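Structure below; questions to follow.
All protein chains but one are shown in place.
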Amino acid sequence: MTALPPAELDRTDPEGAIAAAAKRVSNWGRWGEADVKGTLNLITDDHRRRAATLVRRGRSYSLAQRFDMDGPQKGWRRRTNPVHTMLDTGTDAEAGIQGFPHGMGGADDVVAMPLQCSTQWDGLGHIFDHGRAWNGRRAGEVVTSLGDGVTGIETVAADLAGRGVLLDVGRALGEDVAGTGGELPDGFAITPEHLEATIAAQGASSEVGPGDILVVRTGQYGRALRDGWGEYAGGPAPGLSFTTADWLRERDVAAVATDTWGFEVRPNEFDVAFQPLHQVVIPNMGLFLGEMWALEDLAADCSGDGSYEFLLVAAPLPVTGAVGAPLNPIALK
Amino acid sequence: MTALPPAELDRTDPEGAIAAAAKRVSNWGRWGEADVKGTLNLITDDHRRRAATLVRRGRSYSLAQRFDMDGPQKGWRRRTNPVHTMLDTGTDAEAGIQGFPHGMGGADDVVAMPLQCSTQWDGLGHIFDHGRAWNGRRAGEVVTSLGDGVTGIETVAADLAGRGVLLDVGRALGEDVAGTGGELPDGFAITPEHLEATIAAQGASSEVGPGDILVVRTGQYGRALRDGWGEYAGGPAPGLSFTTADWLRERDVAAVATDTWGFEVRPNEFDVAFQPLHQVVIPNMGLFLGEMWALEDLAADCSGDGSYEFLLVAAPLPVTGAVGAPLNPIALK
Amino acid sequence: MTALPPAELDRTDPEGAIAAAAKRVSNWGRWGEADVKGTLNLITDDHRRRAATLVRRGRSYSLAQRFDMDGPQKGWRRRTNPVHTMLDTGTDAEAGIQGFPHGMGGADDVVAMPLQCSTQWDGLGHIFDHGRAWNGRRAGEVVTSLGDGVTGIETVAADLAGRGVLLDVGRALGEDVAGTGGELPDGFAITPEHLEATIAAQGASSEVGPGDILVVRTGQYGRALRDGWGEYAGGPAPGLSFTTADWLRERDVAAVATDTWGFEVRPNEFDVAFQPLHQVVIPNMGLFLGEMWALEDLAADCSGDGSYEFLLVAAPLPVTGAVGAPLNPIALK
Partner (left out) sequence: MTALPPAELDRTDPEGAIAAAAKRVSNWGRWGEADVKGTLNLITDDHRRRAATLVRRGRSYSLAQRFDMDGPQKGWRRRTNPVHTMLDTGTDAEAGIQGFPHGMGGADDVVAMPLQCSTQWDGLGHIFDHGRAWNGRRAGEVVTSLGDGVTGIETVAADLAGRGVLLDVGRALGEDVAGTGGELPDGFAITPEHLEATIAAQGASSEVGPGDILVVRTGQYGRALRDGWGEYAGGPAPGLSFTTADWLRERDVAAVATDTWGFEVRPNEFDVAFQPLHQVVIPNMGLFLGEMWALEDLAADCSGDGSYEFLLVAAPLPVTGAVGAPLNPIALK
């Protein structure tokens, strides 16, 4: 088993590799010209009905990281951590200055935050490939200063619920590939072979098929909880290899989420590149990507009972026209 | 049937009525001195397991209203509508000015918003009764300028999932009580009798018991969709009567949500008052209140198949220390 | 004297009128190809030196309106009023919860606001004419999602100080043209003739020449203070006529500010139009426009001593890349 990208990946030609992969995995037109949901079309009512039967104990897990000033953001692309301030406080209520009748007191608050500052979905308007957005639309036709007028996250407000499958690659392979129990090292590229090996190690509950929401744990977030954020936001990280694009397309997953800032391995697998797998799968495949998810507790539970599937309700906050959205994903086992 | 508050409600003495009701419905100490979850303790794993069996067709409904500048807020208590702005756009990507390699382009965004500007949960730190917060704590000990350091919404990030029950009072009683099909008029106080009558009209799937998340539709939001917001944010509205406090306590519901700005009837049922039912149920009962939910589509479905129960996953965005939180509630039927 | 626009203004052809006026008043190239300061080039050190001699009594006036939630904004173009929240409060300090040593306590705050929500300068990147910005640059070359990379307001951080001249058209002509003492009615277009008549009425201190910062009082803000904001933000208002473009160019003023939301008369003087005078003077003339200034106190002083000139220091808050900027203009008499 190896962490190296496959031999055929030419590190000097990202543009060629992206173009070839985009052609192979494209879903443009698959759900009609007017489609705005991409791979979420793969989550049918029947899929969701079956997913609900996976709730065996009724245990609920929040897969959200924290939303506060102690987050990992350092200002890249003007992304700050969330700034939460109070409009009214208990201290004020106690001081008797609020002016409400009959002993009433209240607190109220405000937040200012980048939509991708913490646990989030990338919407379909988040990434473009040579000026093209999902389904072949022109980027400038989709996302202007007014937001995403076509594939804004509110268009999928009800869709992101279905069968979730955890592939805990960190736990399955960490020891073997890196001598790090439960974690992958930064820079580790998860290939299709690693995904398959994890499925094999975890057993039948881990099979991944059409409409599933794939959740990949690298262990990096657990490391950040233990050792501090460091360069979590944009620095070196384990993540999916560029070479997984075809595997994701073949499995026809509806969405993929990870416990890292950027979903794909960093540094990226080309000499000069920026998130090339995003460029293939978001605009071309129409795939929803989840980033910065908190998977430690869920992973411990799955490891404990040997079952890696669950009902996952991962509804984005439907900010109109948003190209990404924060959320609190709930896994029910 | 009548919309009038019961005879025993003395309109001139809100403070007395609140004190008496608070005493009757108090849950202080029920789950220990250290408790921060209030009535959410009533949602057990087993409750959630059974709730999942209610998913019969796999149909998913988002119960979120919109999050944008076209919302109803007019500045009361500095509550604006959400301001969503772009950090990067498709227009810029298309213009080729973003500087990414290999034809990559991106869009990114930011939001600034009050946490209670649209679909939301009131957290336990939102309301105080004579300087006391949930479980008897001092308001100033709980919520300072730094936020709610005790019962911040993040403490219940995983809890708000369970059996949801829709009581569509607007549809069940609108015609009878007000001659308005499907809607209650502004100022209409929903009493325990109205809730019981709705349960009776809707049938067995509407029974409300311990741990359930009660969802009450008045029809006001549908009216706002049709006629414009008007005074939706804080003006006259149908809503729960002050007299429902005991009923909610007896049924031991885990949470209650409505399609109105303020949950309880407005104008309030005392001569000089501000949200007296909040003052009883949040700090004293430890009850979570949902406001500004979008119930029209779900209500139509329930009316269609005659089943008013569902799995409800209503996970708040876990902003650390928040006294309220926006969310995208998902009902699975 | 008349409030009607001149006969030659064809109400059906704004585009033709704009093109003709733009050609007549253009300053493109006047200060070189690389220029980013437009008419502010007209304020020389010597001009400023002489302006300082106008300070005769040392009286200081702030010409800023308020910056808070009680402002006139109603959400047009996502413009809210400023949202000011506290990070720390005196109530908290008094409650002894801040954790500072030796009896120290503190308060701190945050603001979120559109840069043009209250008293402001329009920067040169604020308005484009057929895709062209100041000095003939392409709009998309100047202002992207990253802000104004060429003429951002920080480039003129030190420039907006010089001789200010108040033309109190409201006081000089209000009674004559509209029977409204001290105020012009909404919809009143101030023509060059009105400006000249005001200068004549006010006397020699009101002469307007190269490099001067012209301040025009209509009286609408005083009316708003008295009667409430109403439609102040974007509704009908007195203001400069489209026909003043040539006069402003001939006088070679450095900047013009008014006490209204939009500087020019509203409704605009063409059948279908939006701020046509802006389109002429900002990108073509390179003129800085001030809006929403508070002129009542200064006007009373000028009326009192008969002197309408002063040292005006009107330095914009230099937010990097801003196309407009809030400020607190100071007039020293």
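To keep things simple, chains are lettered A, B and C as they appear, and every chain counts its residues starting from 1.
Quick note on the criterion: contacts are C-beta pairs under 8 Å (C-beta built on N, C-alpha and C of every residue); 3 or more make two chains touch, one makes a residue touch a chain.
In this text, all values refer to a predicted model and were calculated from it rather than measured experimentally.
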item	value
Sole residue of C:Val25, C:Leu42, C:Ala95 or C:Leu240 that reaches the chain not shown, by the stated touch rule	C:Ala95
Of C:Val142, C:Val215 or C:Ala233, the residue in touch with the unshown chain	C:Val142
Options B:Glu15, B:Glu94 or B:Glu291, residue touching the unrepresented chain	B:Glu94
Those residues of chain A which, in the complete complex, touch the missing chain	69, 75, 78, 80-81, 83-89, 91-92, 95, 97, 112, 140, 144-145
Those residues of chain B which, in the complete complex, touch the missing chain	83, 85-87, 89, 91-92, 94-95, 97, 110, 112, 145
Contacts of chain C with the absent chain, listed as residue ranges	14-15, 18, 44-53, 55-62, 64, 66-68, 70, 77-79, 82, 84-91, 93-96, 100-116, 125-131, 133, 138-148, 154, 157-159, 161, 270, 272-276, 278-279, 311, 313, 315-324, 326-330, 332
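The criterion applied here is as follows: only the chains that are shown with their structure count from here on.
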item	value
Inter-centroid spacing, chain B versus chain A (mean Cα positions, whole Å)	28
Interchain centroid distance [CA atoms averaged], chain A/chain C, Å	46
Where chain A touches two or more other chains, by residue	85-87, 89, 91, 94-95, 110, 112, 145
